[in-house]
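What you see is the complex with one protein chain gone and the rest in place.
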Amino acid sequence: MRRKTGTSRFADKPFEDLGHISEPDVSDKLEDNERQIRTVFDKCADLVVRRLDLPGSVPCLAVYLNMLIDDTLWDEGVLKPLLNLDAEPQNADRFLEDMVIRLGSSMKPQIADNMPDIVRNIVQGSVVLFIEGQKRALRFFANTKLHRQLDEPVTEAIIRGPRIGFIENIDVNMSLLRQYIRSPLLKIERMSAGSVSQTEVTIAYLETYAPQSVIDEIYKRLERLNLESIISSGYVEELISDHPNSPFPTIQATERPDTVAASLIEGKAALLVSGTPMVLVMPITFWFGFQSVEDYFMSFIFATMLRWLRFTFAFMAMALPALFVAITTFHQEMIPTSLALSLAAAREVVPFPAMIETLIMETTFEALREAGVRLPRPVGQTISIVGALVIGQAAVQAGIISAPIIIVVSMTGIASFLLPHYGMSQAISLLRFGMVFLGGMFGLYGVVAGMIALLIHLSNLQSFGVPYLWPIAPFNRLGLMDVFIRVPWQYMKKRKWHKEQQLELDKS
Amino acid sequence: MKVTGLQVFWMILIMEVGMTLVMTLTPGVQAAKQDLWIAILVAGLFTLLITFLVTNVTLLYPGQNLIELSQTILGKWIGKAVIVVYLVQWYTIIPIVLRQFADVINIMIMPETPKWAIMLIMVLLFSYATYSNGIVTISRCSEILGPIIILMIILVLLSSVNNIRLASLLPVYADSGALNIIRGSLPSASYLGHSVEYLMLAAFLYQPRKGTPYAYWATIVSTLVVTVALAMAIATIGINLTPTLWYPFFEMTRKISLFGFVENLDPLTIVTWVASVFIKLAVYMFITAYGTAQFLGIPKWRPLVIVLAPIMLWFALIPRNVTEATTNYLMNYWVPFVLPVNMIGLPLLLLIVGKLRLRAQA
Partner (left out) sequence: MKRSRTFIRWFFLLIPCLALSGCWDRRELDEIAIVMGSGVDLTDDGQIELSLQIALPMGIQGNMQMAGKKKPVMLVSSKGTVSQDQIGQIQQQLSRRIFFGHRAVFIIGENFARHGVDQTLDTMLRFPDSRYNCFILTSKGATAKEVLNSPYPLEVIPSIGMKNMQVGKYTFAERIDKFLDSFAAKGFMPATGAIRLIKNGQESSFVIDGEAVYRENKLVGYLSGTHSKAFKLMRDQGSGMKIPVPIEPAGKLSTGMITADLLTTRREVRTFVSQGSPKIEVEFRAKGRIIANDTTLDLSKPANLSRAEQMLSNELQKMISGLIEQTQKEFQSDVLGFGDILHIQHPYAWKKLQTEWLDTYPEVPVKVLASIILERIGRTQKPGHLPK
């Protein structure tokens, strides 16, 4: 009986840079097999080819890559039982099947019948057992469990809630997900991507919750992937995203299993990539950038208030410098008189026009921020203090920059840190420069035109069939329950996000 | 391309409210004086009539837009002639509105920026919106901009409450009389009559039969908003100055003074103005490009947008001054021709002939 770990819908990517496999079939002579294997794995110092004798004097050949195998597992799980089998070479045909049945299951024994598959399995960490006289081989998974400890996700820290994050090992990640959703409806489909790296990619979703069209679409796009290696989910994200050229993310990347589990129940699909802790969730809307997992763990009043704070500050982060430049340059009558006089006095000594000044300070601030990320921790703190005090204060004293600009830029900086999702925050920071430019050239009219252009762009985006601005446009009353306010949980249940999504996809 | 009923509501609402508030106050007040609010209610009645005609026409053959409808109902040649009348309306209104828009910006906030720069930005904006996904993008934008516009208008009105002098609206009726009131209602009626575009938009609804209440609601809400806003404008500025100002609504905003330091907020109303004009022009651009393509049998309407946009910009630069652009067009073409013919007469014709046809076929 063959046991499978799950049918992959589409075949795994063919091995492009395969060594020469002259014969695709397994030969029943051990020598031939050995020769083939040694040719393919030429110059691989970690290849181990070992001859065994099964009870009953059946010669076998065990082939594996040393570095990928957990020796204890191999010993205890396979060798010992193998060597202890009572030799009954009954039915030669059914010999392998018998072995599979009798051996322990922690090794997931399977039968492999062609060379390309066998080579792939060896490279993915299996041990392959060739048996004299058999045209098929046995393989066992004996992967080392080499991974780091489960730890709090660094990029998404919260105050109240679970403190586990995904790690690089895809099996551990899947088990984390399974622990959150214990239902057979949680479907997991594996495939591998990347012709050289053969990275394992898994799609997880809840059947009947996630629309089938979304899953099909994801498959289609993964199929089209034509890279040689997938090192991180970032590659996949860019390639399967609907709008890779837009600064706004149409796929969410998160490190938290609770976020992913909640998203799955909402009807979204998750993509796990082996070797990276960032799990991709899709489809998403614009408003996700303002939602944080913590909103759901605290009282709905505070959650709503926090959301509003985020909206306000996101707007400020994008528009505040532009508005400042526009108003002080074009519409001075809007400023209250005493403030206007103070601002005029502050600008007396500065040689630059307001727009240039703002652009200089914004760029400096971005540079400081980026530098702070790259530097090792103790030096990073110093830089931020140095940046703030020395550069800001000294620049004002020297008469290069005026004090109001410093205030505007620092408020903008604080505002941009408020957003929980880094991708959204980056998008808004990028657009800020364009807005300043427009504001400095056309005043408030320019800023308004810029915001409308942004709105048009957002209206055009869609994420796997769902319009990006849903549920505001197109309007959906039930969906609104989680956008501007976070309604108490008893109303949340009524929000069948996936049903609306279904309607949405039917419409479009 | 499909739109929902709510999106149609917002689109029609924005098209009607935005420009009516700003442009029709002066001619209306010149005729009806302080009874303008009555005049606008009368205009609302006109508009309800237009909406009634238009929605019933679309119900005759749901799913067909104006181009198809008029050819179905009136036959190929008369149908095409009718469409040409509408095409003239659409082709002329885009440059005129563009020009009026630039005039307002020039006069009120940025006197030295050349018109072509102001108009170029707007042309780029609405061309981008129309080109990218046609009516779907425009309707999504209007769903977001609509509430924002209404909110800003309400905020302006609330802040102006301190400045109003209700006595300015008195005496009622005595100074004007019925004839003047009707004359004063015409400019507003013609601007509020944009629900006639429903003839083209209805075809894109998910459920074309169910679009009617949205059109009615748009008309009712816009009439109410315009009535209140214009009444307040007159109450704030006074009946003597209002007829002489070009844009009394903005002037009312200038008078807002909150807490002693928030003053001169008229650039904020520019937001309302830019957003409304954007939606209006985008909708018209789409209708023009799509309609022209369908009329002439061109399979793809998108490239037409790129062709038409510069033409419109060029046309918009032709009128020599503000008066020619605004008043002449309004008084010599829009009110005497478009209002009775395009908005009332032709839909009525389509309705009657269509009903007769349906009855003959049944």
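So that you can tell them apart, the chains are marked A and B in the order they are listed, and the count of residues begins at 1 in each.
The rule is short, and it goes like this: a residue touches a chain if its C-beta (ideal position, glycine included) is under 8 Å from a C-beta of that chain, and two chains touch if they have at least 3 such contacts.
As the structure is a prediction and not an experimental result, all values here were calculated from the model.
Colleague: Of the listed residues A:Pro283, A:Gly392, A:Gly440 or A:Pro467, which contacts the missing chain in the full complex?
Modeller: Candidates A:Pro283, A:Gly392, A:Gly440 or A:Pro467; residue touching the omitted chain: A:Gly440.
Colleague: For the full complex, which residue in A:Leu96, A:Ile218, A:Ala269 or A:Ala354 touches the chain that was left out?
Modeller: Per the contact definition at the top, the residue touching the missing chain is A:Ala354.
Colleague: Of the residues A:Met67, A:Leu146, A:Ala345 or A:Ile407, which one touches the chain left out of the display?
Modeller: Final answer for the missing-chain contact: A:Ala345.
Colleague: Thinking of the whole complex, not just what is shown, which of A:Tyr64, A:Phe95, A:Phe330 or A:Phe365 touches the missing chain?
Modeller: Within the whole complex, the residue contacting the unshown chain is A:Phe330.
Colleague: Could I get the residues of chain B that touch the absent chain, sorted low to high?
Modeller: 107-114, 117, 120, 124, 127-128, 131-133, 167, 170-171, 174-175, 237-238, 240-241, 244-245, 251, 254-255, 257, 260, 263-264, 302
Colleague: Mind listing the chain A residues that contact the chain we can't see here?
Modeller: Here the touching residues of chain A are 243, 245, 328-330, 332-333, 337-338, 340-348, 350, 353-354, 403, 437, 440-443, 453, 457, 460.
Please note the rule applied: only the chains that are shown with their structure count from here on.
Colleague: Indicate the whole-number Å distance between the mean C-alpha point of chain A and the mean C-alpha point of chain B.
Modeller: 47
Colleague: If we count contacts the way the header does, which residues on chain B are in touch with chain A in the complex?
Modeller: 2, 4, 6-7, 105, 109-110, 113, 117-118, 121-122, 125, 128-129, 132-133, 136-137, 139-141, 143-145, 206, 261-265, 267-268, 270-271, 274-275, 278
Colleague: Would you tell me which residues of chain A are touching chain B in their complex?
Modeller: 327, 330-331, 333-334, 336-339, 442-446, 448-449, 452-453, 455-456, 459-460, 467, 469, 472-475, 507-508
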